[in-house]
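Okay, structure first, notes after.
For this depiction, one protein chain was excluded, whereas all remaining protein chains were kept in their positions.
Moving on, here comes chain A:
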Amino acid sequence: MAEPGHHGVPHAQAGEFDNAELVHPKSFIGKYVWSQDAKVIAIQYGLTAIAIGLVALVLSILMRLQLGFPNTFALIDPSSYLQYVTMHGMIMVVYLLTALFLGAFGNYLIPLMCGARDMAFPYLNMLSYWFYLAAVLILVASFFVPGGATGAGWTLYPPQAISPGTPGIDGGILLMLASLGVFIAGFTMGGLNYVVTVLQARTRGMTLMRLPLTIWGIFMATVMALLAFPALLVAILMMLCDMLLGTSFFMPEMLNLGEQSTHAGGSPLLYQHLFWFFGHPEVYIVALPAFGIVSDILATHARKNIFGYRMMVWAIIIIGVLSFVVWAHHMFISGMNPYFGFLFATTTLIIAVPTAIKVYNWVLTLWRGNIRMTVPMLFAIGFIFTFVNGGLSGLFLGNVTVDVPLADTYFVVGHFHMVMAVAPVLVVFGAMYHWYPKITGRMLDDTLGKIHFWVTFLGTYAIFYPMHFMGFAGVPRRYYGYGETAYIPDSIQTLNAFMSVAAIIVALVQLVFFYNLIRSYFRGREAGPNPWQATTLEWQTEHTPPRHGNFGAELPVVYRWAYDYGVPGAKHDFIPQNMPPDEVEKVDPMSQEAAQGRLPT
């Protein structure tokens, strides 16, 4: 089962095998740097993603400073503004959210929740992280090359992405494409691991229909990412050929600053099709893990089983499948065949059905639950609100006739920030508050957590809600300044200043969160093995935080699903997945009847 790897160290080949077969390094570097333990890799992924995410957060504040207080800051010129827009978008979508949900939470939770010792291919898993780190470093390097980072917008549309006049065509765009290529290679290695581990290394009794919804969300998102990222890879390769080898895959014949270009006949539309074939599933690659995690947080903190478990699983699968046939709704105004618009508007609206099922089921899970208003629960409920708000504006944009006037206005910015920026980030926070006690063994501070939640939740509404009204007024997105534009009233400027102040406050309150993370690591209350009284396997480990190999001498055996909360007749209000039916303590009938006000007979 284990095969000898380099230097005769046995490599564990699958997560199901014995503890002794895993590589247990002795040195600090082997344990924390070149680690093959999925939990350490998860933390490496998480810290790297948060670090690069902070860069993107600073970029967004720089953008807000220009929008709220135009031409006040000499640092921000039109070119650098476009670079901020581009890098902010790309970092947040790919390098932060995808890496955090799949790389960090995927690595930490898949082996633990499935009852495996580690990922199926630990060596490949380690390599995946180092590729990701290299991709991040290449991306950061692009800020420092002559001409700076690319300013083509996160969609990197040709021809302008590689034509003179766009910031960063000297080295910035090249490094961006290279970085994405490395990211995709690294992600493929990680993704293979996640899929194979879920399929192959589940412990005894962990049938598909007993998997926690977190795992379903991460699993389906990974399947989608594995199938969708190749579209981006193909588009990158073809764009690189156009740039470096003079081919004309995407580049049409055109005049560059008055000079005839060497390209001819290429189709920018072809790039858009390829890009959005990746880009739309990417939205759900970020959303599905969030759906799964929220389901588990809600069930745990409402002490109730998730409503309609099988429906929830099928909704995840159907959303995943449908997300591959809606891509052209990003291209309604691109000049594609207008009949496509009707088709894609229809599929887009159909996707609202499984999504609505999920929202109803979350609300019904809360219905008459024994809700504990913990910090993770606050974030989960905040997610439901934000996701519904963002999703509803999606119904507007999904219709061709409504999209045409709203396209490229702030309505779109408001919509996607609500639905795929704020909503998943609220889940990221909720998940961190939920699993931090398992990762570190200590609780995060509750008061600081609540301050963090309320300022973030209300603050993001102050930033993104007004954007919808600006969109109705016709304010275009991605503009450095509006000058004397007749149809934009002065009140828009007041609104922009308000939103910028809100953005700065929201950014600053994240410092409270980081302070909480660091302080609690040293001084937090001891969490114990299962502070939330949860049922899933990661809370049943022998040690907290779990050691390499996750479980003790024997792997846990699973007897039930992950949602046995408040089971009638059971003494405790939760039954762990690995508790055999005959060991479940029953309520004493005497005390039960006494509680109901009847005398025992």
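One rule holds in what follows: a contact is a pair of C-beta atoms (placed from the backbone, for glycine too) under 8 Å apart; a residue touches a chain by one contact, two chains touch by 3 or more; residues count from 1.
Quick note on the criterion: contacts and distances are computed from a predicted model.
> Tell me the UniProt name of the left-out chain, picking from "Sulfate transport system permease protein CysW", "4Fe-4S dicluster domain-containing protein", "Cytochrome oxidase subunit III" or "ABC transporter ATP-binding protein".
"Cytochrome oxidase subunit III"
> Of the residues A:Pro230, A:Pro529, A:Pro545 or A:Gly566, which one touches the chain left out of the display?
A:Pro230
> Which is it among A:Val55, A:Leu269, A:Ala473 or A:Ile488 that touches the chain not included here?
A:Leu269
> If I consider the whole complex, including the chain that's not displayed, which of A:Thr150, A:Asn305 or A:Thr348 touches that chain?
A:Asn305
> Which candidate, A:Trp154, A:Phe249 or A:Trp362, sits in contact with the chain we can't see?
Of the listed residues, the one touching the omitted chain is A:Phe249.
> Looking at A:Phe69, A:Trp130, A:Phe143 or A:Phe324, which makes contact with the chain not pictured?
Of these options, the touching residue for the absent chain is A:Phe324.
> List every residue of chain A that touches the chain not included in the displayed model.
With respect to the unshown chain, the touching residues of chain A are 3, 13-14, 16, 120-121, 188, 191-192, 195-196, 199-202, 204-210, 223, 226-228, 230-231, 233-234, 237-238, 241, 245-249, 262, 264-267, 269-270, 273-274, 277, 305, 309-310, 313-314, 317, 321, 324-325, 557, 559-561, 563-564, 575, 580-581, 584.
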